[in-house]
Each structure stands twice: as structure tokens, then as C-alpha cells.
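Every protein chain but one is kept in place in this view of the complex.
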Amino acid sequence: MRNRKLIASLFVYGFLAVIVLGFLIPIGMMVAGSLKPDERVLLEAGTLRGYLPAEMNLQNYRDVFARVPFMRYLFNSVFITSAIVVFGLLVNSLAGYALARMQWPGRDRILLVVIALMIIPLEAIAVPLFYEVTLLGWRNTYLVQIVPFIANAFSIYLFYTFFLGLPRELEEAAKIDGAGAWRIFFTIIVPNAKAVFAAVAILTFLIQWGSFLWPLMVTNNEDVRPLPLGIASFYSLPPLQWGDIFAFGVMMVAPVLLVFLVFQRWFVKGVATTGVKG
Amino acid sequence: MFIGKKVIAKILYIPLFMLLLYGCDQHPGKKVPDEAESTLDVHTVSVWAHAGQAAERRVLQSQVERFNRESVNTQVKLTFIPERDYNAQVQAAAVAGDLPDLLEFDGPYLYNYVWQNKLVALEALLPQSVRDDLLPSIVDQGTYNQHLYSVGVFDSGLGLYARKSALQEIRARIPSGADDAWNLHEFNEILKKLALRDDDKAVLDLKLNYTGEWFTYGFSPVLQSAGADLINRDTYQTSTGVLNSEAADSAMRQLQQWMQQGLVDPNLDDAAFVAGRVALSWSGHWEYAHYRNAWQDDVIILPLPDFGKGSRTGQGSWSWGITRKSSDRSAAAGFIRFLLRTDEVLAMTNANGAVPGTRSAVEQSRFYGAKGELRLFADQLLQGVSVPRPKTPAYPVITTSFQQAFQEIRNGVTVKQALDKAATRIDQDIKDNQGYPFISR
Partner (left out) sequence: MPRDLKRQDCLNAWFFMLPALLGLLFFVLLPFVLAVGLSFTNLRMGSPLPTEFVGITQYQRILTDTAFLHGLLNNTIFALIVVPVQTILALLLALLINQPLRGMVVFRTLFFMPVVFPLSLVAVVWVLLYAPGPQGTLNSLLEFITAGAWQPRDFLHDGAWALPAISLTSIWQGVGFQMVILLAALQSIPEELYDAAKVDGANKRQQLVFITLPQLRNALIFVVLVTTILAFRLFDQVQIMTQGGPRNSTTTVIYEAVRAAFASQQVARGAAMTVVFFTIVLLLTLLQRFLIKHEKAIE
């Protein structure tokens, strides 16, 4: 009996290990490539030698810093993404709560509208939105990269679904005490909703961190551009400097990866919450 | 405790509204106010340039520094924009009214901006002597609707790089100039002979790894050499009958054949010629430095093969224009004049291998002067062997249509089908824009 279990678990480990190795190949290649001289990256891509570069050096990383103001890009990305996340959490959670728990005329219709708006991708509205922000004079600012993305239908929907699932008793007790809606929200609902706040924060962060098309359209100024635009500088006339591109990629992903590894349990719990309740 | 949280909420609202207010206060394009000393009356000229090869960027950067040191009351502020997205960016900025004082245009993309009325004519801003010194191809490129709207510091050269030793091995005739370029029959023979000696049979590099404008620049001369063209240049109203003519069809079919017969190296590492995998490379002036580095004196430059009506080649490159939005046009023109000084022209062209844009620079250039190795490029420009890409605001559509057709041809689509589709698309666009009438202001 125990032997069967042992074989079964070995099988599971083995199977998972093989798949994981496959999964890690692209990541491994990126890291290894970032440490190799540019010319060798493509040549050694198909070989095992590609992963154990003989001459590892940090030259590509130095190139990246020499060629683009990486720290500036990093700061911009962090600033813009954090602003969207923080303001988004506030604005969208309030809306989600109002839709789930409050009574007001037109609520059901607005809910339908929110659901319909979830589908509209940025690319569909990019051009009219571009005209709009140009009229407002917001080009080349942080503003134009932050404000349009604070209110988000999908986030509202996630909050809405989650708040629906909270037990009514939580608010009943506070209402009897005479607490107003604002107080209820911040003192009772929020502390009980950490999972969904984490989920929305993480999802929003991941999506906005990689945002490329919009900043490309609305900024020219390196002062306010985020990381994904920085990598575009390396796409000039061939030969592409793969080593530099990968070094840039590693540095772009590393902060997020680090945050992920540290806050793993929150990440996973948060992401799971969206699916289970949805 | 809960009072605290409520206050926090209200407080968080404040920054939100402040952001909105702050936003309403913004002025377009003036996010970082320039410190203009009113006493010294310093003019700041904002300049955009494409982020090209490393050497080009370095030269331009040092030119800006030299200019700023030299001229006390005009300071240039340079911004590099990644090359691949350059046109899209400029277009977005143009629509938003956010263009800088001075910027580069990639060859024939210029005319669409003139049509959009974004540029000013340069005749009044550049003295006659400066204009007279420019190569005729430069003047031709920058002139639209009888006015000069842009000036290029250099022009481009396109040809067939070859390893002399490889050609000598197969005892091929080596042309001395565009007049006695190889005809197709000869060229096919040469390809065949070279392939016999080659391991992977791929002996020709067409820079298939490039993206974008290269395909129009590098291969529309084939159409012209065959007697066809991208568009009817008498009226600039239709491509049908020209782009999808018999001549065009047979010329592109020849190209397709070379690719399908395995004679063309995919060149993914961009090193087919440098690594010696091919003996012939269809490419431009920018490769000269690399190729020479790899093969020293064995590298020679030959005219493109003659597809029937004589060898033709491409021309045109980046050129500078001043925008209407610019508040100080003569300051901007001052920077252009600086860049056109013979020393400065040579500084740039020695770095990027391009053909210098002024006659004085050409004479003094060690590459393009009378005995220079790259003399062929200069000759092609001066003798009219080179054909400019169509001078029309419809150019963006023309080039994307041709590029698409090329990709399809490369992937095996019937040539006539691909060309028909491209011609129809171009015609439709021109019709949609009412023939791109020039609306005078």
C-alpha cells in the first residue's frame, strides 16, 4: 500500500518537474542571455552552452544604463503604476460596494453598463481617448498616464462580486449602532475584504506595469516615460543587441518578481479569490 | 478610530481632485519649463532625431554640444526617438500640435507633413550659397510644391556589396559602374556558379531580417529598373497599371524565384556577409563600416543588376525640417546651417558611411572623393541612376502596401495577386483623400 503511494508521488513529482523545466526555459534564457556578449546570444540560443555562458559579465547591464536613463524609467513606472493602483482601489471599491450593498434608483442599470464596459479594451478607445487628452493638454505628463486608468470596470466588478458574498450581519450590527455608510465601509467592510483588495491591487499592477501602446502615443518626453518604452530604444537598425534587451528585461521584471516572491501568499490568495467568487 | 478612517477617506479624495485641477493647469508640451534668461535672450531650439546607429547618435550628440558651446544665444535641446516607432510618434505629436522646433523626417514621409501644413519653407531661412552647395538629390528630396521644406545632411547609397575574391574565383566580370551593371542573365549565372561552391547554396543576402521601410527603399528600384514603378508619376493618382504591370510582375517573380530556390540567406543574425556565408549583399551605405572591418580590401561595391531598362538604385534619407509651431525659426535654421558645414557633414558621414549632402563635403570626403571606395554611391546620385521614392503625401500608404506585397511574395503568394492588391489599396487611399489636393493657406 505504501509502495503504491510512493510510486504515485514520485510520478507526480517527476511529471511536474519535467513541465516546470519546460516552463523555466524562457526565463533561464533571458537571464543567461543578459549576461552574455550580444553576438553570442543568438548563436548559443539552441545549445546547453546558452545557459552556462563561459564568459559571464555585466557588460549588457552597463550598456543599458549608458544608453537609456533606466532609473528614471523605473521611477516613472513605479510612480505611475502605484498611483493607478492606490487611487483605483479607493475609487473602484467604493463603487463596487455601492452596487452590491446600497439601494438607489438606477442601480441595476448602472450595473449592466459597468459589465458591458468591462469588455472594451484600451485599443478600441485609444484614438478617441488620444484626441480627448490632447484637447485637455495632458500630453507628456504623468497625469495622462494615470487618470484615465483609475476607474476600471473590471475592478469594480470584482469588488462587487466579493462584497455580495459578505455576510449581511456585518453591516446590520453597525447600522443598529447608528453608523453611517462611510464609517461602515472603512471600519467594517474594508478590514474584512483584504483578499479582494490584494487581488485587485495585484491584477491592476501587473496589467499597468507592462503598458506600452498608450504611453507611446501620449508621451515623447523621456522624463515621464515608463519602462516598456525604454526597451523600444534597443529596437533600432539590426543587428538587435539581444544581450542588452535581455538585461533590460531582467531588470524590468526583477522588481515585480521580488515583490511577488515576498508577498506570494497574498498574490495567490488574492488571485484565487477573484476566480472562486466569480 | 473610525473618525480617523473617515478623515483619511476624505483626505484621499483631496489629492484626486488636486490631480484633476493640476491637470487642467497643464500646458501642452511645456511640462519642463525652459530657463530662458530674458536678459541674455537665449533661444532654445527643441530638436528631435531618430535613434539610429550608435555612431550616428554619438556624432549628433557631440554636434549639439559643439553648437551649444559656440553659439551663446541659441541652445539646442536634443531628444532621441526610437527609430522603429519614429513616424508613428511624429504623427501623434503632429496631430496634438506638439511638434518640436526642428526635427528629422525619413525621406519621403516628409510630403505628408507638408500636406498637413506642419512645415515652413526654408528658402528664406537658408542663404543661396548654402542651397547651391547641396547635392541636387538633396534639393530634389526636400522640394515639394515648388518650395524647399527640408534639407538632408547626407544622402543614401544602395548597391551590391561583393567579395572580390569570390567573384574572381568564378571568373565573373566585375562591372565598373552603373552603365555596365550585370544584366539578369549574367546575374543568374553568377548566382548559380557561386551556389555550386557554397555549402548551403545561399549566396545572396537581401537583408530579409530587416523590417519596414527597407523593403520599399531596397527593392522598388527593381521595379524601376524593369520599366515599372510604384505609382504613375505623371499624375500621382493611380498605381494600377504601373505597380501591377507585366514588367513589375516579371521583376518581382525573379526576386521570388531567388528566394524560393534557396539562394537567399535568411540573415537572422544579420551577419551573413560578415561571416562569409554569402558573397553578395544587397544593402546600403550603413553596412560599409562593418563589411570593411570584416573583409578589408576584398569588399567592393557594385551597382544593382539591370532588370531590363538599366540599373537603378535608391536615394533619400533623413532630412531636417522646421515646423510651423516653432517660435524662433531663424535660430532653428542656424542649427541646420551648422550641420551643413563641411566639417560637420564629414563628421557625420565618416561615422555612418552615407553620401555627404554637399558638394564641398563630397570633394573632401576620403570615401566619396574622386578615388574613394564608395565613389559609386556618389556617382549614382549625381548621374541620375538613383530614383527618388514617390514624392506624394500618399507615400505612407504606398510604402506599407508595397512592404505587405513584398512579404506576401516572399511567402509564396502569386506575385500578380500581391501586386494587384497593393495597387488597389493605394488607388483607394488616394481616392479617399480626394487625390491629396494641396490646400494652400
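As written, the chains take the letters A and B, and residue 1 is the first residue of each chain.
As a convention for this text, a residue touches a chain if its C-beta (ideal position, glycine included) is under 8 Å from a C-beta of that chain, and two chains touch if they have at least 3 such contacts.
Here the structure is a predicted model, which is why all the values come from computation and not from measurement.
Among B:72, B:88, B:124 or B:174, only B:88 touches the chain that is left out of the view. For the options B:61, B:383 or B:433, the residue in contact with the chain missing from this view is B:433. In the full complex, the hidden chain is touched by subunit A at residues 9, 12-13, 15-16, 19-20, 23-27, 29-30, 33, 41-47, 50, 90-92, 94-95, 97-105, 107-108, 110-111, 113-121, 123-129, 131-132, 147-151, 153, 156, 161, 164, 168, 180-182, 185, 206, 209-210, 212-213, 217, 228, 231, 242, 245-246, 249, 252-253, 256-257, 260-261, 264, 267-269, 271-276, 278. For subunit B, the residues in touch with the chain missing from this view are 13, 16, 88, 91, 94-95, 112, 115-117, 211, 266, 268, 396-397, 400, 407-408, 411, 413, 429, 432-434, 437, 439.
Here is the rule we use: only the chains that are shown with their structure count from here on.
With centres set at the average Cα position, the gap from subunit A to subunit B is 37 Å.
Residue ranges of subunit A in contact with subunit B, taken from their complex: 39, 42-43, 87, 90-91, 130-131, 134, 136-141, 143, 146-147, 150, 179, 182-183, 185-187, 216-218, 220-224, 232-233, 235-240.
In the complex of the two chains, the subunit B residues touching subunit A come out as 1-2, 5-6, 8-9, 12, 16, 19-20, 22-24, 26-29, 31-32, 48, 51-53, 79-85, 88-89, 92-93, 95-98, 209-210, 268-271, 286.
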